[in-house]
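Missing here: one protein chain of the complex. Every other protein chain is in place.
The chains carry the letters A, B and C, assigned in the order they are written, with residues numbered from 1 in each.
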Amino acid sequence: MSKLFPKSANRLPLQIVVYLVVLAGIATAGVTYYMTPKYARVGYAPLQPVPFSHAKHVQEVGLDCRYCHSNVDKSGHSNVPSSQTCMNCHSIIKANSPLLAPVRESYANNTAVPWVWIHQTPDYAYFNHAAHVNRGVSCVECHGKVNEMDTVTHTQPLSMSFCLDCHRDPASRIRKPGDVFNLNSARLVEQGEAGAKAAEKFKHDWKLMPPQSCSGCHR
Amino acid sequence: MKRKFDHPAPAAGEELSGPRYWRSLDELAATPGFRAQLEREFPEGASELNGFDRRNFMKLMAASFALGGVGLTGCRRPEKFILPYGKSVEGVIPGLPSYFATAMPIRKSAIPLLAETHQGRPTKLEGNPSYEPNGGAASLAAQASVLDLYDPDRAKAHTKGGVVLKAEEVSALLAAVAQKYAATQGAGLAILADESSSPTRARLVRELRAKLPRMVWSEYEPVQDEPPLAAAQAVFGAAVKPVYHFGKAKRILSIDADFLQSEAGGIAHIRGFSKGRRVTKKGDAMNRLYVAESALSLTGSMADHRLRVATSHVLALTAKLVATAYPAAESAMAPFAQGLAVDGKWIEACVADLMAHRGASVVVAGSHLPAEIHALVYGLNTVLGAIGETVTFVQAESAPGTSTLSDLAAAIKGGSVKTLFVLGGNPVYNAPADLDWSALQKSVPEVIRLGYHVDETSSLNPAATTHLAAAHYLESWGDARTHDGTVVPVQPMIQPLFGGLSQIEVLARLAGEQNVDPYALVSATIIPLAGAGAKSDKVMARFLHDGLLAGSAYRTVDVRYDTAGVQRLFGAAQPLPKLGASNLEVRFVADAKVDDGRFANNGWLQECPEPITKISWDNAILVSPKLGKELGIDPKGSLLQVARKETAEFYMGKENARVFELSVGGRRIRGPVHIQPGLADYTVVVPLGYGRTVSGRVGKGAGFSAYPLRTSAALHFVTGAKLADTGTRMFLANTQEHWSMEGRDIIREANFEPAAKPDGNSYQENPGYVRSIGMESHSPTILGEYGEKMSPQDRATKIPRGNSLYQTPAFDGHNQWGMSIDLNTCVGCNACVVACQAENNIPIVGKDQVLRGREMHWIRLDRYYSSGTIDAEAFGGAGNVELPSDPQVSLQPMTCVHCELAPCETVCPVNATVHDEEGINTMAYNRCIGTRYCANNCPYKVRRFNFFDWNQRSLDSLYMGPASEYGMPELLKMAKNPEVSVRMRGVMEKCTYCVQRVQNAKIQHKAKLMQRNQGAPISLEEIRVPDGAFKVACEQTCPAGAIVFGNILDPKSAVSQAKAREQDYAVLGYLNVRPRTTYSGKLRNPNPKMPDFNPLPFSRVEYSRKNEPAGHGHETKGDHKPAKKAPSHGSSLGAPKTGGLS
Amino acid sequence: MAHAEHSSPAHPLLQEVRPAELPRAVLVENNRSFNWITEKICGIIEGKTPTWWWICFVLACFVASFTVAGITYLVATGVGVWGHANPVNWAWDIVNFVFWIGIGHAGTLISAILCLLRQKWRTSINRAAEAMTIFAVVCAAIFPVFHVGRVWFAWYLFPIPNSNAIWQNFRSPLEWDVFAVSTYGTVSVLFWYVGLIPDLAVLRDRFFAAGNRLRATLYGLFALGWRGSNRHWSNYEMAYLILAGISTPLVLSVHTIVSFDFAVSLLPGWHTTIFPPYFVAGAIFSGFGMVLTLMLPLRAVYKLEDLITQYHIDCMCKITLATGTIVGYAYGMEFFIAWYGANPYEGFAFVNRAFGHYAWAYWIMISCNVITPQFFWFKAVRENTALVWVLSIFVNVGMWFERFVIIVTSLARDFLPSSWGYYSPSIVEIFTFFGTFGVFSVLFLLFIRFLPVMPMAELKAVTPQADVHGGHGNAKH
Partner (left out) sequence: MSAQPYGLIATFDDVPSLYHAAESVRDAGYRNWDCITPFPVHGLDKAMGLRRSIVPRISLAGGITGFLTGMSLIWWTGAVDYKLIVGGKPYFSPMFAFPVAYELTILFTAFATIIGMFVLNGLPMHYHPVLKYDQIRRGMDDTFFIVIEARDPRFNLENTKALLARAGGKAITELEA
C-alpha cells in the first residue's frame, strides 16, 4: 500500500519548531521595541508654532532656565512662559520678525500660543519639578541637553523604570545645587573620587530618600 | 495665601454666556468666548497639570483644534498642546493652588470659608481659621456648596418668557422698572426675598425703600434656625438673640433643640460642645447633656439622658422645669404643666444637676418652638445664672417694616401688586399651603425672579415671568454676617460662568445706583463699618485677606428678665393634646442634607446618607417602633433570629418601605414610612426639602414634599394627623442595613462617672477600660512581650514580629503617618464625608446603585443603636426580636485604617495595593485589574469598587454600556481636584490618607529647607513635616476636632498625644492587622441620680451578654444586673420609663 | 481469567494485581476480541453522524451563546452588570469557577490516581473523564478571567518584563491560582493527548484504508507516526506512568490552592485550616457526580454496557458515597471548631450560615451533599442506573451550593454589622453560568464524535487474550 506521508514529512516537525522559535523571537523583539515608551517618545521633536531655539537663548543670550520657566523651583510643574515673557525682549529685538508673529498676536489679544506638548507623563503619574530641582536633580537628567537643542527633542523614555533607576540610586545622578540649572555641569559622581564622596555626603546630609513605592508618584 | 482677587471686567463674561458653553468644542474653539475662557481656565502651563480631568480636557481640545484645522495630529500619538497665558496673571503660579477668603451666606448667618482654587477654578472649600468660633471647620452644606457652582442644571441665561436676554437688556429692564415705579413711589411694586445677613443688601434695601416708600418689601424663610425675636422682645424688652457658649457649659439641657446641627451657628456649637466633652486624661472634666425631644436629632444622639416627649407637650415640660427650678413660679406654671406624663424624678434630678452648676449650665430651646417656651427658657437661664456666662444676648439685626409672606399674600389678593420681584427663595415650592401661593403669583401681571435654578417659582408661569440667572456665591461679590454678627466677605473665585447676577446687583440697579459694580457696592458698605479714618483700600485689602472684619460682631447687651413680659405672652392654658395612632403629632424638620430644599440638586448632599436614618436620595415619614407596630409594620426576621431584627423590611437587601398617606386637616401627602427608634411614640417626623417637581436631574423626583401639609398657623409641628397604608411600596436607599452592634467590641464605651455603688467599670475607676473589652482583653498580646516594651515610635518603624512567623521589613520613612478618631466628641455631622468627596474626586452613583450597595464614599459614619436587650444565646431568642424604642446611639467614622499588616495587600495578585515606607496603604489605580479580592479581605469593608464608569457615563444609562454617551460634562470636570486621579471603571479605590496633601506638604517643606539651610546638613527632625503644617480633608473640616492626623514618629505631634491616651484602641485589634488609625473610646456621662441611670452603656451591656453570658466578665461586674434580667424587657435595664408617653 | 505468574516492577501497567478489597470483576464483558473493541470504538467515529448528535449539538451551541453574550456585555459595560456589591465582591463568578474546577478533578483522579492504584476498571472511563477535565477547566477559566474589572489588563497577572518594572505579588493566593490552574490545564491536555496517540494511529490507518485521505492525514499528523513499536511502548509506558504520578499531586494541589483563596484570608467562615482536604474531597465528590451524569447516558446511547460494566458504576457510586461522607464530616467539624474556638465572629459566621438569611442555600447544600450520597449504601440503588443518574445530578447541584454558601454567606455578614448586606444575582450572571453548560456540551459532543471515547490500547491490554500466556485462548469474533 502506498504511504500516507512522504519521506520529507519527517523533517516537517523540526521545521515547524524552528519557524515557531524564529517567529516568537521576532514578535517579542517587536513588542518590546514598539511598546516601550522609548519608542513612543524618544526622538519626538514636533514642529512648534514658533521655531524657538533653546540653544540660541541659552548659549548666545545666556538666559537661565528660570528666566522663562520661572516657577520650576516653586511649583509642581515647570511653567511654559507667557507671551508677555517673550515680549519683554522681543518688543525691542526682532520686534517685527515674521517668525514671532504668533507671539505678538497672542500678546496683543491675550490668546494662547499653542505650543506642542513634548514631555508628557501619564495622567496617573504626578511628577513634581520643585521636588527634584531643589534636591540636586538637574533638568538635563530628564530633558537632555536642551541648552544645545534648536528644536526641543524628547531624549529620555520617562517610563516608570526610568524614574526608578534614579530613585533607587539617587547618589549617582545628583549635582551640586548650584549646578542644577547648568546643563553643562557634570554629575557629582562623574567628578572623580571627591565627587563620589560628595554625592554620598549630599545624600546623607540632606536625607535624600526618593520614594520607591506607589504613593511617591501615584495618587 | 489670601488676597484680593483681581477681577477682569464683567464684559468678558458675556461672551461665554450659557448655551454656547454647551456646544461642541470645535465650534466653541472659533468663538472669542473660548479664547476668553482659555485665558481664564487655562492660565500659564495649566495644561501641564497632571489631573486626569485636565488632561482629558486637553485631549478634547486638541481634537477640536484638529477639527478646526488649527492643529495637526501626530503620526505616533495625538498631539497635545500647552496653552499658556498671553499676559501673565499676577500671583498665579501654575500647579500651586491659591486660597481666597470668602463665605457661604445662609439665612441670617454665614459660614466663613477659604476656597482652594486651581487656576481660577474653586475645587474645595474649607472653613476660614481666622474666624475663631468655627476654628477652620465647615459644615456639610458648605463643603458641598462648591458643587452647585458647577451644577450643569443651573440657570444658564436670563430669560423673559423663554427668550434669552443679554446682560445690557437685563440692566435696561431693571432700569425701566425702577423708573416706572419711581413715579408711584413704589406702589404696585413688591419684592419677596429670602433672609440675608448681608449689610450691603440691608443698605441697598434701606436706600430703595427710601426711594420707593410704598413698595412692599417682604422676606420669607420656610425654616427657622434662630429663636423668634418676640420672646426676647417680651421678656427683655429688646430685640436680642442668644449666642450660646457651650465651651463653658458643664451641664446642658436641650429642649427639643438640635443645636449641634439645624440651629444657626451649629459649627461653633459643635466646637464648643466637643471642647467640654473631650476627655484626654484622668481628671479631665466632661460636660453632661440632657435632651428632651420628639425626634431623634444628632444632638439627641449625643445625649447622656434623653427624654422622648412630643413637641406639643414641650410647653408643659418647660413649665414643669421652671416650676421645679423656680418655686416662686410654681403656681403660675401649674396649669400649663397640667397632664404632663413625665417622670417627675427625671425633671427634679435634672434641674437639681443644672442648679448645682449655676453659671456653668445652660438651657437651649429649639427655634421652631413658640415664643412662650423661649420666654420660659430665658427665665430658666436667668435662674441658672447662665446669662452672661454660657449664653450672651446680642443686638439682633432687625429691619423694621419688613412684611411677612402673609402680608404680601394679602397685598397680592388686594390686587395692589403689579410687579413682583422674587429674589432667591422658592415660594411656589415651600410657601405655607393655606396661602395657595401659586394662584397668587399667577395673578401678578409681571413677575421677575432672580433664581439659581429655573425652579417651581420660575417655571410657574413662564410667559409672564422674567428669570434672571443668579450668580453662585463663589462667583459674585457680596458680604454677610456670621451667627455672632462678624462681617465676612463673599469673594468671587471665578467670573460668573453664565453671567449671573447677585441680589445686590439687582437691588443696586433698582435703586438706581450710579456704580453697580458689586465690588464697589460692597466696599461702600464695609469701609464705613470699619470706622472713621480707616484708609479705604487698606480696609478692603485687610477685610478680604482675613476674610472678616475684626471686631464687627454684634454688640452684647446685658438684659434684665421681666416676668411681667412673660405673662403678656401667655394666654389661657390649653389642655395637652392626647396623642395616639389616630391623633398623631407631625413634626416638620429641615432635612440634614438638602435643608429646606435649597440644596436638592446637589448630588453630594443627596447621596450623603442622612446621619441618623442612613437613608440617601430620599426622605421618609419617620415613625416610632411602637407606632410602626400599631400600623402593622412588622419586619420579619430570618429563619432563626441569629441577629437583632431589622427595623425595616428588606427585599434582597433593599429597604422595601410601605408607602403611607399622611393626612392632617384635610391635607394629605404620600411617602414611604421608615421606622426610627428614639422618636416620641406618637410623633411622626417628616423632613422637608424633597419632592421637588422642577429641579435639576439630581433633585427631581427625590423623596416627597411635606410642604403641602404646612399651614401658616402650624409651620413646625401640628397634631391631629393620621397615617393610612396605601398598599404600595417603594425602595429606600438605606446605606446601613443593620443597626445593632450585635454585642461586638467595635465601639467601646464606658460611663464617665462611677455608679452610686462603684463597680470598677467607669472611666474614673478604669481609664484604660477599652483594654478590658474585646478579644485582646483575654488573648496574648499581638505585639509580643518584646513589642509591648517598645516605644510607639519604634513600633511604627520596626514593626515587632509579635508571635508571627514573619518579620516585617522596617518602615524607614522620615514620617510615619497615623490617625486618631475621638468617638467621644464626634457628633456625626457627616461634613467629613463630603469634604473627602470633594477633595478626592469621589463620584456619586445615584439612588439605584446606592440601593445595590455600591456607594463610593471613602469615609462613612457607622451608626449603631443599642438597647441593652440582646439575646445572650448564640441565636434564636426573644431579645433579638425586640426593636429598640429608646436606644443609645453610637457613631463611628469608618475609613481605611491603613493597617501596618494590611490583609488587602497580601491578597492583591498584581501589587496594586502595597505599603509605602511611611506607613500609608497605597492604591495604584493604574495597576489595579479589579479582582476585588482586597475588598473581600478587608475586615472594615472600606474599599470601594468602580463597578461602572461613574465619571464618564450618565447615571441613568450605566447599564447601556457603550450605547450610552461617553464623557463627563465640562462643568463637572471643572469641579475635579487636579491633584487626584479620576478613577475609571474596574478599579478599586479607598481612603489614601489624602496622599496628595501629604506629598505636597513634604515637597514644599523640603524645598523650603533646602533654600533655608544652604548646604548645611538637615537633621532627621528637620526633615519631618512640622506637625499641623497640613491637614487631611476630613480632619480639616471636622467641627468637633475629633479627627487628628499626623506623624507618629514625632512624640509631640497631636496624633501621638491622642494615641497616647488610655482610651485609645484599635477596632478589631485582635486580627493583628495593626491599623494606623485608632479610636478613642466613647464616654457617656449619665447622672447616677437620674431614674434612667444605667451603670453601663447599653452597648457594653450587650457586649457582656454576648461574650460573658453568665456575667463572669472581669472588669464588668456591673453586667450582672442587666444580664440577669429577662432579655425581653429593655426598659428594665434603665431605659427611661418616661419614654413613649403620648 | 488471566493470571500473572511473575510481576516485574518495570512494567506496572501490564501487571495485573488483585486488590484485596475489590472483587475480581470482569472489566470487559463477554470475553470480546481485540478486533471487536477496535470496531466498536472506531465505529462510533466512522459511522455517519446520528441525528440526535446534531440536535444536541445545535442545542448546546445555542446555550453556549448565552455565555458569549453575557461576557461580551460584561466586558463592554462593567462588572456592575452582575449582582456584586459591597460587601459581597465575589459571588457567582468564583462560585462557578470553583464548581467547574472541582468537576474537572474527577477526570484527573480517575486517570491518574486510579492508574497508580492499579485500578484497572478505570480504563474504560478514563479517556472520557480526562476530556471532561479539560472541558471543565475551560469553563472554569472563563470566570476568573472575566470577573476582573479590567480584563484587558489581565496580563498583569503574568511575570512579563515591562517598562513599569513592576512584578506580581506572589503572596496572593490568586496569583498561586494563576499558576495552579494554567499548569493544571496544560498537564491535563498533555496527559490526555499522550493517551490518545496510539488510538489516533489506529484511526489514521483505518481512514487511510477506507480511502479517506483527508481525515487520515489529520489523524495522522497528530498520531506523530506512531507505529506500535514495542521499543516505543516501553518509553511510552514509563512516560505515561510518570505523568500519572505527577498528576496526582497536581490535582490535589490545585484544589488545595483554590481553597487557599479563602483559607488564607481572614474572613470568618473562610479563614479555616480544614479547607484544603475538605475542598479536595468535595472536588472528587462533585467530579464523580459529573462523571456519572455524563457516562451513564453515553453508555446507554452507544451500548457500551460491556465496557462500562455495572462494576464500574458500583465503584463510582462507592467513591461518591465515601467522599460525600467526608464532606459531611467537614461541615460538622466547621461548626465544632467555630464553637470550640470561642471567637464570637467565627461563631456567628457559622450560625448565620445555617439559620441566617441564606439558610435556604445551606439546607439545600446539606440535603444534596450529605443525605443524597447515603442512598449509595444500598446495592439496589447502585444497580438502578436511572436512579444513580438522578442522584448524581443532585450531587452536582449540592456542590454548587456548597461554594455559594461558603463564599456568599461569609461575605454578606462579616465583622462590622454596619456593612452587612445581601447579595442576589443579576440575570446576566445567571445566563452566563447557564451558558457554560452549553460550552461544556459543545466540546464534549465534538469529543465523542471525533475522538475515541475509550482508550482502545488500554482496553485491549486488560483483556484476557492480552496475556502472554494465553489465558482463554481464542476469543470469538
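Brief remarks follow.
The definition used in the following text is that a contact is a pair of C-beta atoms (placed from the backbone, for glycine too) under 8 Å apart; a residue touches a chain by one contact, two chains touch by 3 or more.
Remember, predicted model here, so these are calculated numbers, not experimental data.
In the entire assembly, the chain absent from the figure touches the shown chains A, B, C. Contact with the chain not shown here comes from a single listed residue; of C:38, C:126, C:426 or C:441, that residue is C:38. The residue touching the chain not shown here, chosen from C:44, C:125, C:201 or C:330, is C:201.
Contact with the omitted chain, checked across C:121, C:236, C:350 or C:375, is made by C:236. Per the touch definition above, the residue from C:190, C:342 or C:390 contacting the chain not shown is C:190.
For chain A, the residues in touch with the chain missing from this view are 1-10, 12-13, 164, 212-213. Panel shows chain C; residues 4, 6, 8, 10-11, 13-15, 33-35, 38, 159, 165-171, 173, 175-176, 179-180, 183, 186-187, 190-191, 194, 198, 201-202, 205-206, 208-209, 220-221, 224-239, 242-243, 246, 249-250, 253, 257, 260, 456-458, 460-461, 465-470, 473-474 of it touch the chain omitted from the view. As for the chain not pictured, it touches chain B at residues 799, 805-809, 811, 900-908, 911, 914-917, 1074.
Here, only the chains that are shown with their structure count from here on.
Comparing per-chain C-alpha centres with the mean over every protein C-alpha atom, the closest match is chain B.
The geometric centre of chain A is 46 Å away from that of chain B, both derived from CA atoms.
Residue positions 164, 166 of chain C each touch two or more of the other chains. Chain B contributes residues 35, 38-39, 42, 44-45, 47-52, 55-56, 58, 65, 70-71, 74, 76-77, 79-88, 93-96, 812-814, 914-918, 920, 922-927, 979-981, 992, 995-996, 998-1000, 1003-1004, 1006-1007, 1010-1011, 1014-1015, 1017-1018, 1020, 1023 to its touches with chain A in the complex.
Looking at the complex, you find that chain A touches chain C at residues 1, 4-5, 10, 13, 35-38, 157, 159-161, 164. Within the complex, the chain B residues that touch chain C are 638-640, 642-643, 650, 652-653, 736-744, 746, 775, 849, 852-854, 860, 862-864, 874-876, 892, 894, 903, 905-911, 914, 927-933, 935-937, 939-941, 943-949, 958-962, 984-988, 1068, 1071, 1073, 1106-1107.
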